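Dropping the structure in here first, questions after.
Removed from the display is one protein chain of the complex; every other protein chain stays in position.
The block that comes next holds subunit A.
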């Protein structure tokens, strides 16, 4: 019974899924004459990558050999390119392709700081003012184009199934289930979720 409660967390669920997958595919590995050690390698590497993603704080690999990887600290608990992490560790993970996650909120923050840089605005201020007088450019067009392209791009994602999506006037109701969310680099899981959204 204690185990059932634990699986309400992403860490508990992930351990269950990993163990269940490894158990279920063991026979397929044996049938093809693939060594048991490869199966254990699959399990430990899978766990290691979840630890390295830093998406699940409580997740600790069952294999103790991965303990050193979890000691590498990065600011804000954000995800960093996994290949960069491998270089830091200087371990065996030199091959393969990796995803790179860049958080837009931080990028915006950097851009804001850059525009506040005093010498930059002082030196270009006179020039840009003169340019506006000569040939006024409609910069609004550019902005709206980019907005359309980026509108479905988002770092915070819920992957789930829907029972119902309904609308009454401008009020939308979302009845979702079986979801995995990644919000701000952290994973959350849910059995059911309901959403109330307004559309204007």
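Here, a residue touches a chain if its C-beta (ideal position, glycine included) is under 8 Å from a C-beta of that chain, and two chains touch if they have at least 3 such contacts; residues count from 1.
Heads up, the rule we're going with is that contacts and distances are computed from a predicted model.
One chain of the assembly is not displayed; among "phosphoinositide 5-phosphatase", "Rab GDP dissociation inhibitor", "Serine-threonine kinase receptor-associated protein" or "Transcription initiation factor IIA subunit 2", its UniProt protein name is "Transcription initiation factor IIA subunit 2". What subunit A contributes to its contact with the hidden chain is residues 4, 7-8, 13-14, 16-17, 20-21, 24-25, 28-29, 32, 34, 38, 41-42, 45-46, 49-50, 53, 55-56, 82, 93, 95-99, 105, 151-152, 154, 156-163, 165, 172, 174, 176-180, 182-184, 187-200.
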